[in-house]
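One protein chain is absent from this view; the other protein chains keep their places.
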Amino acid sequence: MRPVALLTDFGLTDHYVGVLHAVLEKHAPGVVRIDIGHLVSPGDIWAASFQLRCAWPSLPAGCVVMAVVDPGVGTGRRALALAIGKRFLLAPDNGLAAAIGPASEAVRLDWRSMGLERPSRTFHGRDLFAPAAGHLARGDGLDALGDEIDAHLLVACPLPDPEPLSHGYDATVLSVDRFGNLVTNVPASSVGAASTVAWSHDGEARLVRAYGEGDEGEVVMLEGSSGLLELAVNGGSAARATGLARGSAVRITNLDGDD
Amino acid sequence: MRPVALLTDFGLTDHYVGVLHAVLEKHAPGVVRIDIGHLVSPGDIWAASFQLRCAWPSLPAGCVVMAVVDPGVGTGRRALALAIGKRFLLAPDNGLAAAIGPASEAVRLDWRSMGLERPSRTFHGRDLFAPAAGHLARGDGLDALGDEIDAHLLVACPLPDPEPLSHGYDATVLSVDRFGNLVTNVPASSVGAASTVAWSHDGEARLVRAYGEGDEGEVVMLEGSSGLLELAVNGGSAARATGLARGSAVRITNLDGDD
Partner (left out) sequence: MRPVALLTDFGLTDHYVGVLHAVLEKHAPGVVRIDIGHLVSPGDIWAASFQLRCAWPSLPAGCVVMAVVDPGVGTGRRALALAIGKRFLLAPDNGLAAAIGPASEAVRLDWRSMGLERPSRTFHGRDLFAPAAGHLARGDGLDALGDEIDAHLLVACPLPDPEPLSHGYDATVLSVDRFGNLVTNVPASSVGAASTVAWSHDGEARLVRAYGEGDEGEVVMLEGSSGLLELAVNGGSAARATGLARGSAVRITNLDGDD
C-alpha cells in the first residue's frame, strides 16, 4: 500500500486533522500516514506551497500527498489529483496544486467516480481528498478518481521566482522558520564560490556553511536544508536581527565580484 | 487489531502524549494510532466532549477511543470503558464518558483485572487508560478490564442542548475553531429551507452553503462539517466580527417565517 502524507491549515486545536487520519484509516486500513504539517496559517497558499516544495524530495516514492489549504471549499474551485514523477498530489486548484511542477497526468476529483456519498460543502478534506487518497493508497490509478483534465492549465502557484541581476538576484524571503532563519528563493548554487554577499542596500553577510560558524549576533548567509540561501543568526533569530519577514524583498549580490 | 484514537488535554510541549503512544505500542505492538487532538485546554471537559462528538462518526468501526481530560485523576472519580455502537470509549466519569450517548455495556477499569502494576495517582493515561486501550486493541472484551457498572448512571456531559422557540432556538456557541467559525448546538436541518436567520437581537445572517459564498467581512451562517449551524466570515473570523465566544448565548430565528 502507498503511504499518505498530509499538509493542511487545519491547526492542531480542533479535531479536523484527527478526522482526516480516521478517514484515511477507514478507506485504507493500516495505511502509513505522515504529517508534513498542519499549522499553515488559515488560507495561506504561499506557505503551504513552500512547505510542500521543501518536503517533496524527502517523501518516499509512490507517496500520496494530500495538501489541503482550501478557502474556496464548496465553491467552483476544482479539487485535483496529479501524478508528478513517482508521487501523487491531491490539492485544490488554487495555486497549491501547481506548487511542485508539471504533472504527467491530472484528473478532477469526482465523488461519483469514487462511489462516495455527496460531499459536504465545508469539509472536502474529509469527504473528498481523504477518500481519494485512500483509493490511491490502495493502488488505484488516477482514472478511478475522476475525469482527466489538462495538467498545464492550473491556477499558478504564488511563490515568486528570483530575478537575476548582473551580479546577483532580486530575491524574496519565502519563509521564516521556527529558528528565525530567513529562507530566500535563491538557490545556493547561484552564488558560486562567493565568500561574502550583500543581502540589501545596507546589509552584508559572510557566506558560511553551518549555523554554528556565525559569531554571536552575526547575520550570516548559508545554504539551508532545501538548497536555498538563507540568512541566519547562530543561536538567535535573523528575522529579529534584520526586521525582514515573509515576503520581504532582498537583493543578494556577490561582493567578491567573481560570480 | 483494533485502531486506537487519542484525545487529551496533555498539550504538545511535554512528553505526556509521546508516553501514551509508547505505552500503546508496548501493550499492542503495531497498533494503529490516531490523534484526535491534545490541545484541549487543561481540564476543559466541554471542549473535549465537543471534539469527541464531532470526530466520532468519522472513526473506523471497532475503534478504541481514549479520551483523557482528567483533573480528578487519582481521586474517587471512576475510570470507565464503554461499548457504544461498534466503537469503544475509555474516559473518566466526569462528563466526558457521557459525551457520545448511551452505551450498551460499561465497566469500571480495574488494574487488578488487567494484571497491571498499581497505577500512579497522577498519570492514569499512562498507567490505566493506555494499557486498557491496548487490551481492547488486541481483541479483549470489556469484561477483561474490570467490573460491569450501570451504563445509565454516568456524570452528565456539560454540553448544553438548544432550547426550541416558536420560530427558532435559544442556542449556545459550542466551539470557536481555528478559522474563527462559531459552531452552535443547533442542527442545520432545524432551519429547513430558510434563507436568512437572525442570530441575536441585533445580528442577522444569510444562510449560505460554502464559506466562499460570503462577501468580504460578511457574517454568514451555514451548515458546518458536523451538521451544526455555524457563523463564519469568508477569509476572516466570525469570532472577531461578532465578539461571541465559546459558551455565548445566541438566539437563532428563521426570518423567512416558513419554519
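The letters A and B name the chains in turn, as written, and every chain counts its residues from 1.
Following the convention adopted for this analysis, a residue touches a chain if its C-beta (ideal position, glycine included) is under 8 Å from a C-beta of that chain, and two chains touch if they have at least 3 such contacts.
Everything numeric here is computed off the predicted structure, so don't read it as measured data.
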item: Touch criterion as defined above, residue of B:V19, B:A83, B:M114 or B:V155 at the omitted chain; value: B:V19
item: Residues in chain A touching the chain absent from view; value: 3, 5, 7, 12, 32, 34-39, 51-52, 54-55, 58-60, 63, 175, 177-179, 209-213, 222-225, 234-235
item: Residue numbers in chain B that touch the chain omitted from display; value: 10-19, 21-23, 25-26, 29-30, 42-43, 71-75, 77, 120-123, 126
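The rule is short, and it goes like this: only the chains that are shown with their structure count from here on.
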item: Chain A-chain B separation of Cα centroids, rounded to whole Å; value: 31
